[in-house]
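Working notes for the structure below.
What you see is the complex with one protein chain gone and the rest in place.
As written, the chain order gives the labels A, B and C, with residue 1 at the start of each chain.
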Amino acid sequence: MDVFVFYAAAAITLLGASMVLVLANPLRAAMALILSLGALSVIYVLLHAQFVAVMQLLVYAGAIIVLFVFVIMLLNLEDPKTRRSWPWVAGVFTIIGGLSYGLARGLMVDDNQFITSGPPHVNALSKDYGTVEQVGREIMTTFVLPFEMLSVLLLVAVVGAVVISKKRL
Amino acid sequence: MNISDALAGMPQILPMIAVIVGGLVTMLMAVARSHKDPEHGQLTAGPFVAVALVSLVFALFLLTQIEPQAKAVWGGTLAIDRLSLVGQGLIVVIAALAISMGAASITTQGIVRGEYFALSLFCVSGMMLMVAATELLTFFVGLEIMSLAVYVLVGFRRSDRRSQEAALKYFLSGAFASAFFLFGAAMVFGATGTTAYAGISTSAQKLLSGTAFPMQTLLLVGATLCVVGFAFKIAAVPFHMWAPDAYQGAPTMVTGFMAVTVKAAAFMAFLRFVLLALGDGSTRHVPWIVDVLSLLAIVTMTLGNLSAVLQRNVKRMLAYSSIAHAGYLLVGMVGALERGEPAVQGLVFYLFVYGLATLGAFGVLIALERKNGRHDEMLINRFAGVGFQHPALGVAFAVFMFALSGIPPTAGFTGKVLLFGPALDAGHIGLVIVAVLNSVVSVYYYLSIVVYMFMKNPPPRQSTEPRVFSPWLTGALVVTTFGVLIVGMMPQRWIDMFAKLV
Amino acid sequence: MVPIGVPVEHVIALAVALFVIGVLGVLLRKSVIVMLMSVELMLNAANLLFVVFAERWGVARGQTISFFVMAVAAAEAAVGLAILIGVFRTHNTTDVDELRDLLEQS
Partner (left out) sequence: MQLNEWLPWLLLLPLAGSFFNGVLGARLPKGLVFFVACMPIIVGAGISATMAYTIFTAPEVDKAAIRIVYDFGTWISAGNLEVSGRIAVDQLSAIMICVITGIGSLIHLYSTEYMGDDPSVHRYFSYLNLFVFSMLLLVLGDNMVLMFVGWEGVGLCSYLLIGFWFSDDANASAGKKAFIVNRVGDFGVIIGTLTLFFALGTMDFATMPGKLQALGAAGGTVALIAALFLFLGATGKSAQIPLFIWLPDAMAGPTPVSALIHAATMVTAGIYMICRLSWLYTAAPAALAVVAIVGALTALFAATMGLMQTDIKKVLAYSTVSQLGFMFLGVGVGAFSAGFFHVFTHAFFKACLFLGSGAVIYALHHEQDIRKMGGLWKKLPITTWTFVVSTFAIMGFPGFSGFFSKDEIMWQAFQSGLDGGKLAAFPGLNYLLFALALAAATLTSFYMWRVTLLTFFSGKYRGDQHTFEHAKEMPLMSLALIVLGLGALLTGFLNVPHILGGHLMLAQLLSPVVGALPEAHGDHHALEIGLMAATLVCSLGSMVLAIRLFGIKQEPTQKQMTLLQTLPGRGFVKVLYNKWYVDEAYEKVIVKPIERTSYVFFYKLVDQFLIDKVMIGIFAVPAKYGGYLVRWIQNGSLQRYATVFAFGAAAIVVWVVLR
């Protein structure tokens, strides 16, 4: 069941991503991006990353894509210049498919490497693996410094965005 | 690690906090002053520069108070060894000089916002984090703080087409490179199960010696993509292409700032990555890294210098010069990988010298800009006769050019000796010959500006707009000029300062 | 709990495919905003790798990192879109081919 859902979600992810690459209208591309990222969050759930999955929906669908859509509407953007023909698109996706599979094979990583001589927890994830608590604890202990510095990053982003884009200064 | 551990670690990040506080104060000052008719540029830079300098000098003072220790702190994300402390100090000093130089043109170049200082200081805090990080994620956060701030600074001239275009180009290629870096980091994580440099080093040694499970390819590809990310930030060919456009389009003071601080921070972080994650400080676990770096160095130096020869626009020329210098520094890094300590010392020394000389050159450019000269193209003709109209500026610029081309008695010569020596000692003779030949070629374009300054008569018609000048700029120029000369003639103290880094 | 029964190389292939699509989006699309979306795709590909490797290693670190990456992506998007607005103000277009004031003069 899990496996089936995974491949379905993967297919939707790729479909969404492909549509970002293909669709001429930026607004539609943004919608395709939501589709892709949403499907990705399903995959995160399957990979025992519930917290990340929720954040994926909140941050991407809730914040980033909205921002994109907002800017597209604000500037009334269109992309008339993108020309494409279906054979061309088909060619590109054949290349992408072949390339991706080839690259992934080329990395020569498979589960045996994790199972046979790999790390200790491979076949028994801890009970609280992927919960808010576990991730939260790591954020507030090991990664507390970068976490706090994220506030500086967001401050820079806010100040920078205002300084550059505010209409009247 | 719990809260009391975190509190115990506070003194070690106080320098960073000092800089951030400086940034917050300048930000609030900017907000408070924004009512005062900003359209006409009634912004006095003095208080901002003063606050910025106070916070940076205080940070430097705090850095000198910290006792270096070998073990990483803050849950293994932050190093406070000598490399980190010296690197942070180097960045703070150079940034202080760069910010002082910018003060002159804050009111004249269409930049009437005090946020310039806030963003610069935040940027510096990000660099300090980058340099001190011993963990890929921490490094990445520092990198992004620095990068986002610099993207905004490049686009600070809001009404200038070139500035906006430069910001967009820099931003998009920067985000692109960040994604490559992150993808690589994920692969390294996959191969080693950790993102801390110490853990990566241990695992890499095991993986590549073949006793553990064979995920070498994953590690190699991941590490290579990380190297690509670093190479982008230091502007190494072929990941350099943003540099000339961004340097040209950015306001000159920002160009000066990013030419030295971004490069220094990226190089120090790069150095830590290759030395301590792909090796253990003295030996390297990953043999290919030397070949990759040598190749990058040769291509970077050669293309950088040949392109610089063509330039008529001095800002672009300095951009290519900084690309070429990335190549020389990569030669030093090859030496550092092979020889460890003395080479690291030479590399950091050269970064220092490069910072002083390049910053000084941009300071002179700032001093030559005219009020409202938003589209001042800084073509080489602009320099004709400058040596007679402003002898001090001319002499200072000549000193910087001689330093960049490595002619004694400037520090550039000493720096190049220390930089190329270890690589030669390690047997990379061809690499060093290419480097020396390149620095011979570079004399051609560095000298041509000096020739224009001192050996051509100024054009008859000159703009009557007043030049941009401020005591802060004068002070920074004096410091850089004498710095370049004194470090060149009496280098030992400075060399010792950079000793025992790994 | 046990890891999902999907071979790890399939997940990697998915991540690589997302990454390659993102790269091609940056290389081929002319609209700056779609290029930005493509960069988001690339970041998500990295995130997917982090999450799957975290699961295989049984450590939370990869998940934590992907959380950070989202925050960074949000900040990047904010700044990127702000710069886009700045460019639109001066150039009245977001077509990347028309942003060519800065280049190697002949």
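The rule is simple: a contact is a pair of C-beta atoms (placed from the backbone, for glycine too) under 8 Å apart; a residue touches a chain by one contact, two chains touch by 3 or more.
No experiment lies behind these values; they were computed from the predicted model shown.
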Completion exercise
Displayed chains in contact with the omitted chain are B, C
Practice task
Would you indicate which residue among B:Val432, B:Val479 or B:Val502 is in contact with the undisplayed chain?
Solution key: B:Val432
Practice task
Among B:Val86, B:Ala104, B:Ala118 or B:Leu172, choose the residue that contacts the chain missing from this document, as touch is defined above.
Solution key: B:Leu172
Exercise for the section: Please pick, from B:Arg339, B:Arg370 or B:His390, the residue that touches the omitted chain in the full complex. Expected result: B:Arg339
Practice task
Looking beyond the chains shown, say which of B:Leu220, B:Val254, B:Leu278 or B:Val331 touches the absent one.
Solution key: B:Leu220
Exercise for the section: State which residues belonging to chain B touch the missing partner chain. Expected result: 168-169, 172-173, 176-177, 180, 217, 220-221, 224-225, 227-228, 232, 238-239, 241-242, 244-245, 288, 291-292, 303, 306-307, 309-310, 339, 341-343, 345-346, 349, 402, 407-409, 413-414, 417-418, 420-422, 424-425, 429, 432-433, 436-437, 440-441, 443-444, 447-448, 451, 454-457, 491-492, 495, 499
Handout entry: Missing-partner contacts on chain C, residue numbers
Key = 23, 26-28, 30, 96-97, 99-104, 106
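Keep in mind that, in the parts below, only the chains that are shown with their structure count from here on.
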Handout entry: Top chain pair, ranked by number of contacting C-beta pairs
Key = A-C
Handout entry: Distance between the centres, which are taken as Cα means, of chain C and chain B, whole angstrom
Key = 26
Problem - Rounded Å distance between chain A and chain B, as computed from the means of their C-alpha atoms - result: 32
Practice task
Indicate the whole-number Å distance between the mean C-alpha point of chain A and the mean C-alpha point of chain C.
Solution key: 8
Practice task
Two or more other chains in contact with one residue: find those residues in chain B.
Solution key: 137, 141, 144, 148, 151-152, 155, 158, 167, 187, 190, 193
Problem - Residue list for chain C, restricted to those that touch at least two other chains - result: 22, 36, 47, 52, 54, 56-57, 59, 61, 64, 68, 72, 75-76, 79, 82-84, 86
Completion exercise
Listed in rising order, the residues of chain A that touch chain C in the complex are 2-3, 6-7, 10, 13-14, 17-18, 20-21, 26, 29-30, 33, 36-37, 40, 43-44, 46-49, 51-52, 55-56, 59-60, 63-64, 67-68, 71-72, 74-75, 77, 79, 81-82, 92, 96-97, 99-101, 103-105, 107, 109-111, 114, 118-127, 129-130, 134-135, 138-139, 142-143, 146-147, 150, 153-154, 156-158, 160-162, 164-165
Completion exercise
Per the touch rule, the chain C residues reaching chain A in their complex are 1-14, 16-18, 20-22, 24-25, 28-31, 33-34, 36-38, 40-41, 44, 47-48, 51-52, 54-61, 63-64, 66-68, 70-79, 81-86, 88, 94-95, 97
Problem - Contacting residues of chain B [partner chain C, same complex] - result: 137, 140-141, 144, 148, 151-152, 155, 158-162, 164-169, 171-172, 175-176, 178-180, 182-183, 185-187, 189-190, 193-195, 244-245, 248-249, 307, 310, 312-313
